[in-house]
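Take a look at the structure set out below.
Every protein chain of the complex appears in place save one, which is left out.
Moving on to chain A:
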Amino acid sequence: MPVEVILPKVDMDMATGRISSWFFEEGATVAQGDVLFEIETDKAAMEIEAPASGVLRNVTGKVGVDIPVGAPVAWIYAAGEAEADAATAVAQATPPAETAKAAASALDAGAQACAASPAAGPSSCTGSPDGAAVRASPLARRLAREAGLDLLSIQGSGPRGRVVEKDVVAAKQGSAVQPEVPVTAAQPATAAAPAISTPVPVTPLAAPASDDQIKRLFAAGSYEEIPHDSMRMTIARRLTEAKQTIPHFYVTVDCELDALLKLRAELNADAPEKDGQPAYKLSVNDMVIKALALALKAVPDANVSWTEGAMLKHKQADVGVAVSIPGGLITPIVRGACGKTLSEISNAMKDLAARAKAKKLKPEEYQGGTTAVSNLGMFGVKDFAAIVNPPHATILAVGAGEPRPVVKAGQLAIATVMSVTLSTDHRAVDGALGAELLRAFKGYIEKPMTMLV
């Protein structure tokens, strides 16, 4: 029986993926393990290997279109296997063992359902991030399709969360369908009486203006419309969610950098040669990563993640570093940064940043982490505040090191000063705890030798 090639799930909250290129054409002979195609997920490009050896047939996975996770994209026929078997293969549900083999990575239930009915078109296999199929009436599906709306982005008000006509209409108009609140005569009519005992549902934040409303503000032809790619959509979704659901709290300190810059220069100057090149070239940011990791080790109560059920107190500090890449950004993680030397951190970062720009990071290299660093110093930014990236409870925004007047022992002096702002998830890290973390961080930065012992 031909082996199904599916679009695998390679990223935790991945619902669809796009094939960026095929390395074999219809009819080509492939060997198990050959790289068949590359998929572009929200955050990275992944190479997908052939699950079996044979002849590649029925290549239906088109390049550049969103394909639901678990949907078949091609079939591999054993040598000599009649092509007519395709219909049979398509009609039959793939046995679980086969699916597991073909899937290479674990499929969730929704993807399994899609894989089990490969005859269904992509639209019927639309998955949600948690793997469940989107419930939507046929009418809602059609209206969403016509309006170019993503069903995943629409909250269903029908039975069991089914998206129905009115939800799509509301989404088009840019307002969510609210559960009806019975208005009683006894209810105070004015805002002067805020203590209403009638239970009022928590109103979601005001819905943004609809696309049409925004476009009407500009003259037709005065702008170019660039469709969002999946990375842009993910950034938009995750950051909106983070800023709306995490109570942010900010703490800022100034750190004097002169000692750190001096140490850095000395260490770089003394770097041994390796393959005709210095074995490392430390950046200020590498030292910031190390200092933050050590600070978290010193203040372990701040090295946490918030969950509704409990606080996750992490045993090691994994520091994500925001890397700007064309069209967006990604946050590869330096794992166990406390235990790494500065040169190890530096070389790891160079490798991660280079592969991030090439979109070659593996999901485990950018998922998770216990904190993050965002550095805009290279742009001359003095100070800014970053958005916490869950599951982290903190993020450190790093400004430029610049000569500033400082007061030392009652005397005006000049020092190289870097302002950093720590954003905390106040559910997990209170203000005093955040301040304690920053004090520890400042200590490592201003006495950098302590990072080496």
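The rule is simple: a contact is a pair of C-beta atoms (placed from the backbone, for glycine too) under 8 Å apart; a residue touches a chain by one contact, two chains touch by 3 or more; residues count from 1.
Please note the rule applied: contacts and distances are computed from a predicted model.
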{"item": "Absent chain [UniProt protein name; select from \"Alpha-glucoside transport system permease protein\", \"DNA polymerase III epsilon subunit\", \"Nitrite/sulfite reductase\" or \"Pyruvate dehydrogenase E1 component beta subunit\"]", "value": "\"Pyruvate dehydrogenase E1 component beta subunit\""}
{"item": "Contacting the left-out chain in the complete assembly, out of A:S157, A:N285, A:N347 or A:Q367", "value": "A:S157"}
{"item": "Absent-chain contact - pick from A:V63, A:L139 or A:M378", "value": "A:L139"}
{"item": "Which of A:D150, A:E165, A:D301 or A:D383 contacts the chain that the document leaves out", "value": "A:E165"}
{"item": "Contact footprint on chain A, counting only the chain that is left out", "value": "137-142, 157-159, 164-165"}
